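A short worksheet on the structure shown next.
With one protein chain held back, the other chains of the complex are shown just where they sit.
Moving on to subunit A:
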């Protein structure tokens, strides 16, 4: 299977073999804008790569996108506007963090859902144990009325005989 890993790496690295992503000439002079561009880039997918952000990829497309993001930022777009623009142009595929929407609801809910379901399962399993067993963990077992009566009967019988 790791060879599978390896083959993936091959595929994965084809695009980035001379790995060098962001190049100095792309960097904006304004450090605040540049930081915003970097943060945005980390969430945008290089669409010809396998699961790589445009910030990490050196594919020509990634470079184009990096430049595009910076152009929009320089023109005064907000982060959301840049993202909306890219989604309108390339589809949601470009987002490494999918939008919360009906079609991704299960995706986003999966982790909390698994946690909650697990908790419920544990709770139910603990509940399903007989009450006497649950008490037994505590070390002291309270006698039920029925048991008390039986015990009394036994003790009385002993005392009587």
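Methods note: a residue touches a chain if its C-beta (ideal position, glycine included) is under 8 Å from a C-beta of that chain, and two chains touch if they have at least 3 such contacts; residues count from 1.
As a working rule, contacts and distances are computed from a predicted model.
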* Asked: Hey, which one's the missing chain according to UniProt: "histidine kinase", "Aldehyde dehydrogenase (NAD+)", "Cytochrome c-type biogenesis protein CcmF" or "Thiamine biosynthesis protein ThiS"?
  -> "Cytochrome c-type biogenesis protein CcmF"
* Touching residues (missing chain, whole complex) on subunit A -> 1-25, 27, 42-43, 45, 48-53, 56, 58, 91-98, 103-104, 106-108, 110-111, 114-115, 118-119, 122, 126, 129, 133-134, 136-139
